[in-house]
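Note that one protein chain is taken out, while the other chains of the complex remain in position.
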Amino acid sequence: MSEEIGVVDDRQAVADHKTGSHGPGGGRRAPKIKQGKFNAKAISRRNLRNGLIFISPNFIGFICLTLLPTLTLFYIAFTKWSAFGNPVLNGVKNWVRLSHDKIFMTSVWNTIYYSIVHIPLTLVLAFALAVLLNSKLRGRAFFRTVAFFPYITSIVAAAQVWGMLFDPKSGPINSFLRLFISNPPGWLGSTAWAMPAVIVVGTWREVGYYMILLLAGLQTIPSELYEAAELDGTNGWQRFWHVTVPMMRPTLFFVMVTLTIGSFKILDLTLVMTDGGPGTSTLVLAQYIYRVAFERGDFGYASTVSLVLLAICMVVTLVQFWYNNLKED
Amino acid sequence: MTMNVKTVTKALAVTTAGIMLLAGCGGGGSSKQASSGSDGFDSKAKTTITFAGWSLDMTPEFKTLADAFHKAHPNVTVNVKQYSADDYDKQLTADISSGAQPDVFPIKNMLKYVTYSDSQGLADISDIAKSYQGNKYINLDGYEHNGKYFALPYRSDTWVLFYNKDMFKKAGVEEPNAKWTWDDYAKAAKELKEKLPAAGYDANSVYPMYMHNWQSVVQSFALAQCGKSADSTFLKADFSYMEPFYKRALEWQKDKYTIDWNTSFTNKVQYQAQFGTQKAAMMPMGTWYAATLVSQQQSGEAQKFSWGMAPAPQNPDKKLPKTPITFGSPTSLAISSKSSGQKLAAAKEFVKWATGQGGALELAKLSTTPAYIDDKVTETFFSPEGMASDQASKDAWSKHDMKMEAPVATATDTINSILKDTHSSIMTGAKSPSDGLKEATQNVKDQGVLDE
Partner (left out) sequence: MSTNTVSATVPSPTGEEIPWNKKQVPPAKIVGTIIGYLAMIAVSAFVLLPFFWMFLSSLKPNNEVYAIPIKWFPSVWHWENYVAIWTKSDMTTWLLNTIFFAVIVTLLQVFTGSFAAYGFSKIPFRGRTTLFLIYIATMAVPWQAYMIPQFKLVSAVGLSDTRWSIILLQAFGAFGVFMMKQFYDTIPEDLSEAGRLDGLSEFGIYWRIMLPLSGPSLAALAIITFTNTWNDYMGPLIYLRSQKLYTIQLGLKLFISQYNADFAMIMTGSVLSVLPILIVFLIGQKQFIAGIATSGMKG
């Protein structure tokens, strides 16, 4: 399988090689061969061999357990299948159904709504916290632990506490809001406010997690760079934009992609907090897939919806890829 | 790393190649149906069969059935395997899809009966069903699928009205009876609301009733009592029959007869605690709650008070039926199509025994409501201490016209899952009953499951 892919992508590797000096990853030059004869083919073959050796321990497991089952979705999406027996091909029927399915449309919209607010909010907060914790503040070790707490606290407990905090009548949040406005929102019981409430909890839960990833990236920036920049008379803000951000680009790219995919795939939170309700106001795509598959036993249609989710994620990821490369070039 | 359109095209090409490889990989489920019927049960052969159950320590029915059967047939050992109570269907789906299901397994509710029956993972047990023909103690309605039976009921909980006799007495309100409609129910609630505070109950936290947040509390009563067949309503996506039921439910929560739906849902209010700690005087609930209440009163988790079961209140817009109409969701036993030979024969013997009087008596001893109910079973069920023992409760428990919680049909899963959203949007006031139900009709039609 992997060999095959190698052949398919022959030209790309050469292109990679020629333009390779741009990105940090592409910058690797051909290994020096002491005998002197420079043979592009031999190097390319050697790189392929070495590359495959390095990726294979993970790749073999990945093919068997993730890739193969995922690929079956491309087949199952065109079938009727209740998880039992063999899927029965039914052409584009699932896709026609998808085009009329208002619940599906609602769930796409809800997912985009969640992502558009959650992603920037989480990224900015997590980055701010990471920068803060990368400084010499006292108590940062304690705070790093604290910030990671929401991610490890049981989601059931978290949902429960937040449910109480958001309680429209007796909850502390509305008691506080009543000091300023007479009619605070109904939060989880209101179709307009349930999603904002879910976003708040989602952000609360994930900020610490992304902070850890960003912190790990910050830790690898050599302090010499800051010292040099300081000698050039730059202020903190300039150093942040001209040293931290560019050095963090690969990490930021990773965080952006996982955060995006994670937001589009959000499931457990709405499952526990609102179960998609009231009505379908917090029903997101992944939960719709989950419902179609497990509540309705319709794995064929669930696969169809999954492919749409996959396509949306891929488009967004490719745009990020493209933007990332643009910045690097 | 550079990226361009070609790369994407290639990624797609590779993907397509993968699908070709996998075209034969998608299936693999069992299609071999073990021949059934011909193997006779040999009571002398040593046989071990596996049996799925959940929450084994607190739900003793599985081990009890297994042990009692072993006692009657010493050569057959029934091995109970533990499954998850909450996610049983997910585990069973995985099991059946790979042909690894146990010899005998429960089907938790009827919503999934058709799906499982069509899975080819269930053996045809029509021969056992035939032995119950004309038997008035067990109801097999809804089990025939394409002329065959794939499971038989062993437990059958129906919905009744639990009420707190002490609270009624102290407030001086007349107790529920078999002639009650939902209007009488509301009237009693109004009276209780006025009189309970004077009888010493906290006006802020004690309510006349508790309507749990499940969709069945409104929707299944409506379906059972609307007087029309599910084929012309539910399965045609015409849900207008629910409207009066929703209007009543909304009124009750507006009048504060019950905790409102939103509080109940977001705070995960436990119906056991509401009724068990005397926070509600009446509560429509399934008969399984009787066993819980008895044991919680013994353990001290629930307060000690005297309680009773009355038949579910009836539809005020219809003529009062002779036998009270309510709904229920039987739990059934099925046999794996993978079992054969002596295992199959023993499994059948076990299912036959468990769904009949033998199993019913064992279940009744545990305060579990069996599907097979004759006088002896009723007597056994009401004998434990702490159980309601008046004749009215006995009648409510044993005499009723039970309809299915939802119709047994292929489209049920999908319709029910759409109605779940409808329920929350109506009960939170996001949509009016008529708008919400109309929207549900449209959503069901969009799914394209009706014409199949």
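Just so it is clear, A and B label the chains in written order, and each chain counts residues from 1 on its own.
In this text, a residue touches a chain if its C-beta (ideal position, glycine included) is under 8 Å from a C-beta of that chain, and two chains touch if they have at least 3 such contacts.
Remember, it's a predicted structure, so these values are computed and weren't measured experimentally.
The chain we do not see here touches A, B in the full complex. Residue B:Lys81 is the one among B:Lys63, B:Lys81, B:Lys148 or B:Lys394 that touches the chain not shown.
Contact with the undisplayed chain is limited, among A:Ala42, A:Leu89 or A:Val161, to A:Val161. Interface note: of B:Gln91, B:Thr181 or B:Thr441, the residue touching the hidden chain in the full complex is B:Gln91. By the touch rule set out above, chain B reaches the unshown chain at residues 1-3, 7-8, 10-11, 14-15, 25-26, 28-29, 54-59, 81-87, 90-91, 93-94, 97-100, 205, 263, 267-270, 272-273, 277, 301.
Here is the rule we go by: only the chains that are shown with their structure count from here on.
For the pair chain A and chain B, the distance between C-alpha centroids works out to 39 Å.
Residue ranges on chain B touching chain A, taken from their complex, read 1-3, 6-8, 10, 13-19, 21-23, 25-31, 89-90, 93, 96-97, 112, 115, 118-121, 262-263, 265-268, 413-414, 416-418, 420-422, 424-425, 427-428, 430-431, 436, 442-443, 446-448. Within the complex, the chain A residues that touch chain B are 1, 4-5, 8-9, 11-12, 15-16, 19, 22-23, 25-26, 67-68, 71-72, 74-76, 79, 81-87, 93, 96-97, 100-103, 160, 163-164, 166-169, 186, 188-191, 274-281, 283, 291, 294-298, 318, 321-322, 325.
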